[in-house]
Structures are given as C-alpha cells and as structure tokens.
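First up is the structure itself, then whatever we jot down about it.
Complex shown without one protein chain; remaining protein chains in place.
Going in written order, the chains are labelled A, B and C, and every chain counts its residues from 1.
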Amino acid sequence: MTVRVGVIGTGWIGGEHIRRITDRVGGAEVVAVTDIDADRAARAVAGTGARVLATGEEVIAAEDVDAVVVTSWGPAHAESVLAAVAAGKPVFCEKPLATSAEDAQRILDAEARHGARLVQVGFMRRYDTGYRQMKEVVSAGGIGTPLMAHCVHRNPTVPESYHSEMASQDTAVHEIDVLRWLLDDEISSVQVLTPRPTGKRFEHLRDPQMLLFEMVGGARVDLEVFVNCQYGYEIGCEVVGEEGTVRLPEVPGAVVRSAARTSTPVLQDWVQRFAGAFDAEFQSWADEVAAGTPTTGPNAWDGYAAAVVTDAAVRALHSGGVVETGIKERPAFYA
Amino acid sequence: MTVRVGVIGTGWIGGEHIRRITDRVGGAEVVAVTDIDADRAARAVAGTGARVLATGEEVIAAEDVDAVVVTSWGPAHAESVLAAVAAGKPVFCEKPLATSAEDAQRILDAEARHGARLVQVGFMRRYDTGYRQMKEVVSAGGIGTPLMAHCVHRNPTVPESYHSEMASQDTAVHEIDVLRWLLDDEISSVQVLTPRPTGKRFEHLRDPQMLLFEMVGGARVDLEVFVNCQYGYEIGCEVVGEEGTVRLPEVPGAVVRSAARTSTPVLQDWVQRFAGAFDAEFQSWADEVAAGTPTTGPNAWDGYAAAVVTDAAVRALHSGGVVETGIKERPAFYA
Amino acid sequence: MTVRVGVIGTGWIGGEHIRRITDRVGGAEVVAVTDIDADRAARAVAGTGARVLATGEEVIAAEDVDAVVVTSWGPAHAESVLAAVAAGKPVFCEKPLATSAEDAQRILDAEARHGARLVQVGFMRRYDTGYRQMKEVVSAGGIGTPLMAHCVHRNPTVPESYHSEMASQDTAVHEIDVLRWLLDDEISSVQVLTPRPTGKRFEHLRDPQMLLFEMVGGARVDLEVFVNCQYGYEIGCEVVGEEGTVRLPEVPGAVVRSAARTSTPVLQDWVQRFAGAFDAEFQSWADEVAAGTPTTGPNAWDGYAAAVVTDAAVRALHSGGVVETGIKERPAFYA
Partner (left out) sequence: MTVRVGVIGTGWIGGEHIRRITDRVGGAEVVAVTDIDADRAARAVAGTGARVLATGEEVIAAEDVDAVVVTSWGPAHAESVLAAVAAGKPVFCEKPLATSAEDAQRILDAEARHGARLVQVGFMRRYDTGYRQMKEVVSAGGIGTPLMAHCVHRNPTVPESYHSEMASQDTAVHEIDVLRWLLDDEISSVQVLTPRPTGKRFEHLRDPQMLLFEMVGGARVDLEVFVNCQYGYEIGCEVVGEEGTVRLPEVPGAVVRSAARTSTPVLQDWVQRFAGAFDAEFQSWADEVAAGTPTTGPNAWDGYAAAVVTDAAVRALHSGGVVETGIKERPAFYA
C-alpha cells in the first residue's frame, strides 16, 4: 500500500520533504498540498502529479489523503495537527509541535480523546545513524547508568532575524529531544549561562549560551549553543555512565596531509549533516503509517515536553537562575 | 519524466536494485523484469506493479521500457548489454560488464557503431562520499601529481565457492576501477604476491593476496585483498602525491570508552558499507537517462579496462611474475 | 653549573622527584634530603650520594643546597616555602602551595619583601606537550578570543580516604591552574553541580561533580570531575574561541582491529599520563635556576590563585550556589 500524503506548507522545508517523499521514500507519494502562497505550492509539486488545494482543512479532509505532513510556520502547527487528529489521520509535524505548552497540551488532550496516537514530531536526530548507535549502547547497558551528558551545537553564522530566545527554541530544542530519548528521562530544571559574547554576531544576540539541564533521575547535561562559531556546523554529544562513556562519531571526511597539517573538512550546515536522518525518519514514518501501527518516532508527548522545556529555558535565559520545568509524569498512553 | 526501467535478472542484487529504484530513487520505476526463475521474478516485483516477462529480449524490446538494468549472472551480462545497445536503449550493467576482454571489446564496437554511449557499469564506489572527496582533492591538485596508492580490501569470510581467481575478478575489480578513476590513468601491468595463507580459509583458496599495479604514467599501487580477515569488512585507500596524501575516511561509529579501551564498531559487509553509494549511483543514472545526456558514471570503456586488467591479474596469480595488461589507449569516444 | 638540590619530604612523590632529578634531569643533583621518617629518607637516596638531614631547616640552611624541593604533606608546604624564601633560595613546591589562601598570601608577602620571585609550584600540566600545543594555538590567535572551555578529569577509582572536597582540592586544582594559564585570566566565580552519584563509590563521596567557572573576562568553563569512572584515567580539554576551537590530543595507543571492533588502550593513571610533563617541568626549573633567571613556571601567585579558587569551590559544593572567588588583581610583580 502506498501512503498518500497531504502537505500543509510548502516553504523551504516543505519543499524538501515533498521531494524526499517523492524521490527517496518508498511506499509514499504526495497527492495534495497547500500554502498561503499558491504559486509556491504549485512550484513545489511541479511534475509530481499532486494537486494544490486552497486550505489546510481541504488537505486534511481530502478523501485520497491518508496522512498529513505539517510544514507551515511554527505558530500554525498546532491548529493543523489538531484538525488532523480530529479527522483521525496520522500527522507528521515539523518541530515545533506547538509554540506554547498550552497548545501542546491541547494536542495531548485531543489524542487522548481520539484514543490512539496519531502524531509524530520532526525530531530527525533520533534517526541519525550516530545517535542510534549511541542509543543502542546506552540501552544495552554498555556504559552503565547514565550520569551526565556533554553536548555542543554549533553553527557557522545566523542571520539578523535570529534572536537570543531562539538559541533554546530553535537550536537547543533538538538536544532537548534527543537527550530525553538517549537518557530515557524527563528534564526537571534548566539554567542558562551566558559566556562573554562573541564579537562576530549581531549586537542584539546573546551568543554563545551554555544550557544546563537536570534530569528527573538526577543526571546532568551541559549544552553549548554557539550559532556564530564561524568555522562550521558541528554537533557533539557524549553520555557518561557509571562504567563508561559513549560519544557521537565525528562526521567522516577525506584525510589530507599537506603543508605540515593533517586535516579533514568540516560541514557547513545541518542539511548536509542530517540528510540521511531525514530520509530514514520519513521512511520509518511512511512504513509505520502504511502498516497501521502507531509510529515509534517522537510523539505528541515528546513535542509537549520540548515545548515545556523550551519555555523554561527562555525564562532561565531571562532570569539567570535555575528554572524548574514542572514537567508532569509521562502518561501511560505514551509509554 | 519518469524513467521506466526493465530489469534482467532478479537474484539477490537484482532484487536489491528493484527495491532501490522503487523506493529510494526519484524519477524512476521498474515496469518489467525477467529471470530464469519466473517465481523469483514475480516475488521480486510483488506490489510494485511491474510485470514479469519471459526473456531478456522481451524486456529490452518492450515499448514501455526506457532503460535496462542487467543483474543476471556475470557470463550472461555481455549478451544483454549488446542487445540493449542494438535496441538503442541506455543500459546499466552490474559488474562485470563482460567475463572476457573479447566480450567487452564487442560491446565497445557495438557502442561505436551506435555512435553514442549507452552503457553504465555498476562500479558503485565512484559514488561513495569518501571516494568522491578523495577525487575532488586529487583533481584540485591538493596533493600534487599522484605517485602511489596503498589500498586494502578486507572481508570477514567467504564461502567455499570463492576461489583464488575471484580475488581479482570479484574483489580487486572494485579497486581496479576506482584507482583508474582516482589516478585518471590506465593500468599497464600487474603482479600478484601470495603471502603466507591464513589458516582460516578453505584449503583450495589462496588468501590473502597482494596485487601490485603499475599505471601507464608510472604511479604504483599496492592492494591487499584479504577475504577471510575475520574481524570485519574494511576498505582502505590512500593516494600519495608529490606534495601530500589523501586518505579514505574511516567509517564513523559511536565511540565507546569502557573496560580500559576506547573502541568503535567495524562493519561486517559491503551492503552496509556502500548502501549510500548504490543509492547515489542509481539516482545519478536515472537523472542522466531522464535528461537524455550520456551518463557520466563508469562506461563501457571502464568495463573493458576492468576486464583486461582482471584477466592480467589472473594470469599474474598463476605465473607469479609481472604481466603486462596490454591496455590500448582510451578512444576519444570515451574521453 | 650543576644545581644542588635539597628535598624536604621523601614520600611517594618525593621519591619520584629524587629519581627524576638524579636520573632524568640534566644539570641537577640531589645532595640532601629530610623526612619525618629518617629510614624512608635514607632509602630514597640510596646510591645517590645524597645525605639525610634531620629537619627541613637544616636542608634549607645547608651551604651546598642551591635550591629546595618541597614534597612533604600539603599542610607543611607553606612553612618550608617561607623558610626557603627567607633564606633566598629558589624553591619548587609540589601542589598545593598552601592549604589556605591566608598561608598563600604570607608567601606572596615574603616574596615581595625579598624583592624577587623564588617560588615555583608543581602544576606539571603546563609542561605537557598537548597543553603546550593548545597554549601556542590560543596565544597565536589561532581560535580568536576564548569564550568557553569544556574539560573532563576522570580517574578509574579512588580509595575510601578520598572525600568530596578533594574533588576540588586535589583533582580540579590541576584544571584550575591550567585554565588560568590557557585563558590568561583569573577565575571570578565557581559553582558546583552534583549529578546523580555513581553507585561505584564509597557512600560518603559525592562523585561525579560538575564545576562551573566564570573568568574575570567573561569566559565560561565547565569541568567534569569523575574519580570513579571505572574505565580509565582521562583528561579532556577544549577551548572554544570566536573563530575556532582547540582540543587536547588523545593519548596515542596502538590501534587494534579484531572481533568487529577498532580499539585503543586507555591509560589507567596520571603517572603514565604526565610522566613526560614531570620530566620537562623539572628540567625547565633546573635550567632556569642554574641560569639564575626567575623561573617561568607556575609561581607563588599561581599557587595563591589556586588556593583562593579551591576554597571557593569547596564553599560552592557546600552551598550549591555561585560563589565569588574575590580574587585580587594580579600584582605587577607577577606579570
């Protein structure tokens, strides 16, 4: 069975996902899309046979749409997801699931009413080969009980529109999800330290930032977010357990020796870094939707938790102190 | 335009490629297949909509087949390729293009008569990210003129059916192609050294072997082929130039520290190692076939050169001495 | 000129240094020693020709003692150092220089009265090849202005006598010194986080700990101290600047591939890890003492700063909050 997908939002990331589903994912095709810019929507599906509809409601309601992908801008995500859940259709929502914990809660409530999980959130790192290897090692007890994690998230530069809160909302949110998954635990508190800012940024931006998380079980995480590091895009993660450590592999690159240096290239953006993860994420989603089984990827609870922790991180940035996330216990529904 | 593909031979590798074209490659679909085992053919295309035909001739002749993939057993490759060229259809042939230099020559002649290149040979390493990075460095002059290359090709174990000549024919053939490409030169002579054989092999097999190649331009290559190395599948390649060296990156894996060791996993087979290369290879082929431009991948000349060098390597294994390949100059047609 | 050295304290580290000066360091010899255990002192110099004296005072006063090494237990260091300064003799003091900031201040005052620097403190990491390479990169502007540093200090296990405060006093003190040196700045505040403790420790010990330092110039440092990590002894350090990063190299070890893993050994103790640094440290000290120039190694101010920051770290461990070190400005005398 081929999963027929409707896509809401055909901006850059929407376009990427349309091409991915069309070209790289087996057992799925895009049949309908919508965008506030109908021309852009038409361009995004040129040659695919998919049709352009006027609204997200129409996409969700279309009889030939089996499942929905939400790639509109963040503040619109929650409404589309709620509508899809109301229609009983599986929905893949790019992060964030919601821009407030309240909206995320409404989605949890909707799924509970529906009685089955329908939502997957686009935290693609869980599909990255390196993170999956880390997860296997941790889950198999290869390092004992996790006690700490050290992470870095670096980006060469950001545009002027990037503001200090986005370090948590847009950037750290990926680690917030992947650490919850790696450590199989919730984040109970956040603190944000602000090192001396780099001179190589727009004046309004606080960069770098150091985020400190405490997990409910007591593990501690430090995360450097540095979005104007100049030299490249780099993701680092090490989990430290009672008996050993496991670290994300470095990105491979041809090793050159010349002029008294041994060197390898550094990637320059997340598109290169996580291309394989995006493919694997959508393939897994399509396979599970086709099979009619609940998706095993990040779910609405994960989206909710990310929203709660992100909110706390923003408050922590402003206050300078430790902020409790107040995260609830994970409902059995999401166990 | 979607390229409609006919597949001749649906054994293991044929099945893999059918799934790849169906699920992972954009702009291509399998519409017809054949196999000497019709049931196997039917199973290979179950759920894809492709039909099973009785013979390769029928596949090639089918009106809705735009391009042909040949994945039958090696000795049958040449006839199918010749038939496809006669029909004027682009053909992707798994290695080997032919099992003798004479058969490969017939394909060169046929393409010459046709007046345009139609054949691509399945040397997937040219699409591996690491090799491509090496090629870029070499081509950009990053290490100066290449003078040497050091290579290893290791496999954990092989079955009893694997015989000593296959070290060249099946295993080293990948390096034969990729080194010609990396060094942009032809191989002029081959020597095969036979180190003390490992005890961990079937008695009839000479393993490991050390192949020594000289290029027309004078560069020298050594290649270890060790197909019962026990510990894993590993490909190594370093090109040494007048001003520097470039080396294939190691396969990334989560780094574990425990029990007084730092360690990473080693892959166990070529399917894992080159999965991404196979995807990229077919995507590139499909794109170029769709565009109607000659494919830029390994062509019939490359298949011919591989056959000539492989033949020489087998003779060198038997004789113990240096064997000239007698390779001709590359025709302008393949420049 | 050979520097004639008197050693006060011939326990384990004193014995090590006697052998080092005797066997590995050019231009220096041990001529007199003392210890509270005279037999131990005699054993420590057996075969060296050095004589055993009754007290540290006698060692310092001996006419043929050009310079003094203090390797008694920590609480006795300050008095010996003060006596050596009073006698106008160069003195190398193992860390700590003093066990309180007050005692360290007395040494600063004594040197000021003497009018020249005489004291070197045994922070050997500044002589480690890897750290020196890092320092050169930072000093040469290779990474731009430093903004952050990430460090780990791991040890396989510690005996029951090791208590929670020692994580700062004995263990982190090495990073406290080397970071001040690498970042060329003083530490203004300390915070100590206490992750979930490992089960593999004596009950009374808080392990691991995460120390957070802020430098006067605003750079931020995180330091994991984990003294029962089981798997080995490991030191990690990365400095992050405005334009790049520099990282301590990993300890080299033969790379083994077997049983589906690639692995290297991990060291098990600091003696192996810093053997070369200790040799270089003493050679440098002996050379500078022989030359009659002020030693360029860590000086009394560095010992004072370490004491002040260590005190603050202990208070931070107890309080859980941020503790200002109140470090003074570095006197011109120590510039």
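Brief remarks on what is shown
Keep this in mind: contacts are C-beta pairs under 8 Å (C-beta built on N, C-alpha and C of every residue); 3 or more make two chains touch, one makes a residue touch a chain.
None of these values were measured; they are calculated from a predicted model.
The omitted chain makes contact with just one of the residues B:6, B:122 or B:208: B:208. Listed residues C:3, C:119, C:143 or C:190: the one in touch with the omitted chain is C:143. Touch with the chain that is not drawn comes from one residue among C:7, C:25 or C:323, which is C:25.
From the options A:257, A:273, A:315 or A:330, the residue with contact to the unseen chain in the full assembly is A:257. By the touch criterion stated above, the residues of subunit C touching the omitted chain are 19, 22-27, 129-130, 133-134, 136-137, 142-143, 243-259, 264-265, 276, 283. Interface with the hidden chain, as seen from subunit B, comprises residues 144-145, 147-148, 150, 152, 193, 195-200, 208, 210, 212, 214-215, 217-220, 222, 224, 226, 229-231, 240, 242-245. By the touch criterion stated above, the residues of subunit A touching the omitted chain are 230-232, 234, 250, 253, 257-266, 268.
Following the convention adopted for this analysis, only the chains that are shown with their structure count from here on.
Of all residue numbers that take part in the contact between subunit A and subunit C, over half occur on both sides, making this a same-residue interface. The centroid of the Cα atoms in subunit B and the matching centroid in subunit C are 57 Å apart.
For this pair, subunit A with subunit B, the centres built from the Cα atoms lie 37 Å apart. Measuring from the averaged C-alpha position of subunit A to that of subunit C gives a distance of 44 Å.
Multi-chain contact residues of subunit B, defined as those touching 2 or more other chains: 250, 253, 257-259, 264-265.
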